[in-house]
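Only one protein chain is missing from this complex, and each of the others stays in its spot.
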Amino acid sequence: MTVSELPAHATAAREAAPPLPDQEPYRLLGTRAPDPELWPRLHRELVRGRRYNTQATALTRQGRLAVYPSSAGQEACQVAAGLALGPRDWLFPSYRDTLAAVVRGLDPAAALTLLRGDWHTGYDPHTHRVAPLCTPLATQLPHAVGLAHAARLRRDDLAVLALVGDGGTSEGDFHEALNFAAVWRAPVVFLVQNNGYAISVPLAKQTAAPSIAHKAVGYGMPGRLVDGNDAPAVHDALTGALARARAGGGPTLIEALTYRLDAHTNADDATRYRTDAEVAAWRARDPLTLMERELRAHGLLADEDAAAAHEAAERTAAALREALSGDPELTPGDLFSHVFATPTPQLDEQRAHLDRAARQRELS
Amino acid sequence: MTVSELPAHATAAREAAPPLPDQEPYRLLGTRAPDPELWPRLHRELVRGRRYNTQATALTRQGRLAVYPSSAGQEACQVAAGLALGPRDWLFPSYRDTLAAVVRGLDPAAALTLLRGDWHTGYDPHTHRVAPLCTPLATQLPHAVGLAHAARLRRDDLAVLALVGDGGTSEGDFHEALNFAAVWRAPVVFLVQNNGYAISVPLAKQTAAPSIAHKAVGYGMPGRLVDGNDAPAVHDALTGALARARAGGGPTLIEALTYRLDAHTNADDATRYRTDAEVAAWRARDPLTLMERELRAHGLLADEDAAAAHEAAERTAAALREALSGDPELTPGDLFSHVFATPTPQLDEQRAHLDRAARQRELS
Amino acid sequence: MTAPARIPAAPSPRAPVSMAQALNRALRDAMAEDPAVHLLGEDIGALGGVFRVTDGLAAEFGEDRCTDTPLAEAGILGAATGMAMYGLRPVVEMQFDAFAYPAFEQLVSHVSRMRNRTRGALPMPLTVRIPYGGGIGGVEHHSDSSESYYMATPGLHVVTPATVADAYGLLRQAIASDDPVVFLEPKRLYWAKDTFDLDGPGVPPFGRAVVRRPGSSATLITYGPSLPVCLEAADAARAEGWDLGVIDLRTLVPFDDATVCAEVRRTGRAVVVHEATGFAGPGAEIAARVTERCFHHLAAPVLRVTGYDIPYPPPLLERHHLPDADRVLEAVSRLQWDLV
Partner (left out) sequence: MTAPARIPAAPSPRAPVSMAQALNRALRDAMAEDPAVHLLGEDIGALGGVFRVTDGLAAEFGEDRCTDTPLAEAGILGAATGMAMYGLRPVVEMQFDAFAYPAFEQLVSHVSRMRNRTRGALPMPLTVRIPYGGGIGGVEHHSDSSESYYMATPGLHVVTPATVADAYGLLRQAIASDDPVVFLEPKRLYWAKDTFDLDGPGVPPFGRAVVRRPGSSATLITYGPSLPVCLEAADAARAEGWDLGVIDLRTLVPFDDATVCAEVRRTGRAVVVHEATGFAGPGAEIAARVTERCFHHLAAPVLRVTGYDIPYPPPLLERHHLPDADRVLEAVSRLQWDLV
């Protein structure tokens, strides 16, 4: 008796298995003729993205940001994520993904509010369809699935892109989100930026899987491995998966192999857990260098293009410095305004108490 | 550049992938010559197991058990689990797995204490190396991994068998447990009894995976699909996986395709979610029938063997009826005795309060 | 919020229904009125929920409106959070109190904070229904009273009906609320029957306690499964010459200080009664805040009659743990009557 001859239930979920992920990461740089529109654009955003990262890190040293988890080295993923989304799609970022939100159109200062510390979120998520930066790892993934599912129920053909790190894939919420997405055929794409570390913990202590992309198999969704420092490849993989999602094809898991060139955050000491040689080897695969080399080889990047890109990047950096130069305006009473639609009588009392204390403090 | 040429981190976990699970369930009945020792023993335990199930269900109707989640139909898994374990191995059962514990040697009445309701666990887990029956789904799996890991750290070459249902595989704890087990190469075997339903929810709403065994791929461990109504096959698969675990080969995920012939518990109404035809189709694959047919075909089950098996089963049932016939002895003060090694002063006060209230009640 | 609410149950011409049926009707009416209402949970479809509260709803509204999810509570609540972000109004069923714990992080780190995090841009019109409490002979993990976890989490409304009318009315209010509501359903009252008037003026709003029984000697403050216990105690107390009032809090958050304090100031004595464990339990907050506000009216400290500070007992022992009328009266007797 074969499985298909068994009585009903056992075969219920046994649709044709999606193909196994490739063992070799998907690459476009050096394997395909450049897209003369898209690739230079990716390059400009990579340059701007790197500058954004160095500027934000500098702002931590000046006390203008409480903390900054840099995405330097991961800009190919960030830029591709920001550009691959359609205007009606949603992005679900983690704390490290402000750049993706900025590339999508969010004001950099607004994207950084959480990390500056004047509020938890500095933008209306509806405006650019960017969910709040999420701090508890992988917890944003079920939200992404839920929003995607809701859209599908309403025949609203948007897609959702959810970002997570390699470490985050170990959390139960990763599992539950991917499983719900597959069962519901929700229009959502999961992009794992595998930068090799969860703070200090290397991937080998995180999973024994052949690849993170292979985790897709257990959910019955396609898994794909891409070179995360190859911006066109990440962009292409995301665009394809998002289109598939919008068309009702269901979710995809994409693993992008990349590296964080900076420490986990400005507060981290990366020398405790990785060698200079390792960093140098990855620096040689800097996504900017790879992109620039390729464009120059194909005559798609003249010196003046490069200069223009750098100037644009400097304008972003200057604007960011400027926006964060003053002290933010703070209204302590706001602490009580948004807990509920209408504050409870108790919160009103407490707000009055805080106001009195603040006045007292001013007087003394 | 291929993946092996990438700088360090990305390839760290990329060992050779374990083979994909077979799409066809592993079977021994009808495919292999019977083991004249083991198979008749399996048969006797199946007969006894079925009788145990019907007796326990009958005891719910007499108010002797608060509730009973029957494993009727799943006896091949239960019996194989109970017999495959070595004396130093551990079993981590769910609420449905009292039979496996009984086959392992636990006194039936002690195994049923949770379901009778006089205490949460009726046996010392060390005696037969059976963890407490676990009610919150999949939460016992990380315990099994932790115990297995501890044993490995101590070079104590035992193995651990953890049982879970198809529904339980959707929980985050399933994911975390399997991942920890694989990373730690813990000597643990996960047996999923896929009976097609989580109470009323069919497998198709639980997962879109090609099989539950395929979930092993994402953890880098072997996954195996077995016919869960073929007791020798389940026994063989478990024995192999446990031996591999003891030898340091790491964890295995085994999916056993089976069916629960009774309702979820005596309190459930299974007609709300499944058809008589479906039940009948599975009843035709009753693990007892399959086993008996095979033994008879090979001349390994004479009528007097069958009669002896049924007599032994009746003795188990009678002993169980007898053991649960009286009201259990209850000592309300026990409620305070085991919360901490030494009760806090507050608990002592509360115990005194309860004692006073009890005395009062007796007086009035 | 200032006047104490003494609203008697509206007389109804209808046949009595059980609390489970009233809840079912509330879900059905809410779904019929607002297509944004979606139910999610384990076994809520064909089975109608293990307590049958969603009976018939999948058949009536389709599986997209009443969905059997995969078995994963964090996933359910997390997905519901995303659905609320989209603009839907999800109602989640947790199968039993203790099985809401896997969703604790989603509830505490996201559901309760999303509105505040986004200055109101992402409200959470989401209801989490949790059958809670003991007294039904459930085995381990099926009888927890977990309300103190939710009370201690800012950003959540915590609601628990004790009557059939409130079951209907408060659930409708919960679903209509633009804020997340933890809706605690007292399991052992699921089968309690009463009449209620669907076309009446409705029940008092969130944040309003109801004096279920006026009394002049002392005030019993309670909610949910312990309301019948307190009413029974009040009846029995009459024989001893005590005229006990009984307040049903209905919503633990927001808390109705005005109604509670008005009563306690009048009687000068109070006992808080609930099933949850006492230490750091709901009664701690209630006793502390009543004492803060009514100190000089009190003839005796506010006492608490609660479950003991132990894991919930096995079914054959639970009656020793659960507050009953005797324990309530014993506490009342300790309210220093000699001091009058």
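The letters A, B and C name the chains in turn, as written, and every chain counts its residues from 1.
We adopt the following convention: a residue touches a chain if its C-beta (ideal position, glycine included) is under 8 Å from a C-beta of that chain, and two chains touch if they have at least 3 such contacts.
Fair warning: this is a prediction, and the values are worked out from it, not measured in the lab.
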Legend entry - Contact set of the excluded chain (shown chains only): A, B, C
Legend entry - Option touching the unshown chain, where C:29, C:178, C:232 or C:309 are the choices: C:309
Inset, instruction - Pick out which of C:55, C:140, C:256 or C:275 touches the chain that's been left out of the picture. - result: C:140
Inset, instruction - Can you work out which residue in A:23, A:200 or A:239 touches the chain that's missing from view? - result: A:200
Legend entry - Touch criterion as defined above, residue of A:22, A:118 or A:278 at the omitted chain: A:118
Inset, instruction - Just name the one of C:54, C:81 or C:112 that touches the chain not displayed here. - result: C:112
Inset, instruction - From the listed residues B:119, B:197 or B:259, report the one that touches the chain absent from this view. - result: B:119
Inset, instruction - Spell out, residue by residue, where the missing chain touches chain C. - result: 74, 98, 101-102, 104-105, 108-109, 112-113, 116-117, 140-141, 148-149, 151-152, 154-155, 253, 255, 276-277, 279-285, 287-289, 291-292, 295, 298, 300-304, 309-311
Legend entry - Residues of chain B (touch criterion as defined above) contacting the omitted chain: 119-121, 124-126, 131-132, 136, 139, 141-151, 153-154, 172-173, 175-177, 179-180, 183, 334, 337-341, 344-346
Inset, instruction - Write the list of chain A residues that the hidden chain touches. - result: 66-67, 95, 114-120, 135-137, 167-168, 170-173, 198-201, 205-207, 269, 272-273, 328, 330, 332, 334-336, 339, 346-347, 350, 354, 357-358, 360-361
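Just so we're on the same page, only the chains that are shown with their structure count from here on.
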Legend entry - Identity of the chain that, by mean CA position, is farthest from chain C: A
Legend entry - Inter-centroid spacing, chain C versus chain A (mean Cα positions, whole Å): 40
Inset, instruction - Please report how many Å separate the Cα centroid of chain B from that of chain C, as a whole number. - result: 36
Legend entry - Shared interface positions of chain B, touching two or more other chains: 170-173, 205-207
Inset, instruction - Going through chain C residue by residue, note those that touch at least 2 other chains and give them in order. - result: 69-70, 72, 74-75, 102
